[in-house]
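What follows is chain A.
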Amino acid sequence: MTAAQTQEQIIAKYPSLEGKVHIASDLRVWVDALPASEFEDLLAYVHDEMKYDFFHLVIGLDSGENLEFVYILSQWEAPADNEVLLLLKQYAPKSNPVIKSVSDRYANATWHERELVDLLGAIVEDLPPGLSYPLPDGWPEGNYPLRKDWKVEFFDPLTLTYNPPAPAEEKPEEGGAK
Partner candidate 1 sequence: MSKKVIVPIGPQHPALKEPACFSLTLEGEKVLSAVVGVGYNHRGLEKSCESRSYIQSLYIIERVCGICSHSHSTCFLQCAEELAGVEITRRAAYIRVLMGELERLHSHLLWLGVAAHLIGFDTLFCYAWRDRELVLDLLADLGGNRVNYGINTPGGVRRDVTPEQIQDILSTMDILDKQLAYYVELALGDTVLAARLANVGKLSKEECIHFGAVGPTARAAEVNYDIRKVGPTAAYAEIPFNVITDTHADVFGRTVVRVLEMVESVKMVRYAVANMPDGDILVKFPRKVPAGEVVSRYEAPRGEDVHYVKANGSEHPERVRVRAPSEANWHGMAHMIEGDYLADAPLIIAAIDPCYSCTDRAFVLNNNNTGEQQVFDWKQLRQYSIDFYKKEHGFDASKIKIAEKKHF
Partner candidate 2 sequence: MALSLFNILIFPGFLFLGVYSLAFEYIDRIIYARMQNRQGPPWFQPLADFLKLVGKETIIPEDADKNIFKALPIFAMAAVTAAFLYVPITGVNSLFPFEGDLIVVLYLLTIPTLTFFLAGWMSSSLYSTIGAVRAMTQLFSYEVPLFMALLAPAILAGTWSLSGIAAYYHANPLWILVNIPAFLVAIVAIQGKLERLPFDMPEAETELCAGTFTEYSGRLLAIFRMAIDAELVVVAAIVAAVFFPIFVANAWLGFLIFVIKTLVVAFILAIFRSVMARIRIEQMVIFCWKYLTPVALLQIVINIVIKGVL
């Protein structure tokens, strides 16, 4: 399936997505961020009907108000060259970042979703039980390193506590791991 066909097929099924499906560089189809409820529908269609059955990964993003999740999918029975990647997005508000696990459709999604839980504080429903990944045991609750407001220099690795300065104080300029 070429990128154009993929775009057509998605828009044909979901007319409301008109203008939200972009083709970038011939081999990538991006779909703009959708709320969790719409996303579930689209994913089911894409997986079951369009046979986008190979899951590459899910990327968590902090986009200010919301957390965004980018799902990279492709077709297993793709032509031997020039494979199209379909990139779906969903978002959830930071105040209640609940998404549904896709591990029922894509078995290899579990670890990537655990990473979302640990690093971004997403709440993934129906995630199969297992070890936490990738942060260590005893990691303090409420510390999500990949969120933009979490700064590494305020974290004390010896006591495992996060000590942000009082809001009035000026933030230190220097950043990054030393």
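By our rule, a contact is a pair of C-beta atoms (placed from the backbone, for glycine too) under 8 Å apart; a residue touches a chain by one contact, two chains touch by 3 or more; residues count from 1.
On the choice of candidates, all candidates are chains of the complex that A comes from, given by their letters.
Bear in mind that the values here come from a model prediction, so they are computed numbers and not experimental data.
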Chain A in this complex - touching candidate among 1 or 2: 1
Candidate 1-touching residues of chain A, taken from the complex the two chains share: 24-25, 27-28, 30, 53-57, 59, 61-62, 70, 72, 76, 78-83, 85, 87, 106-108, 110-112, 115, 118-119, 131-136, 138, 145-146, 152, 157-160, 175-177
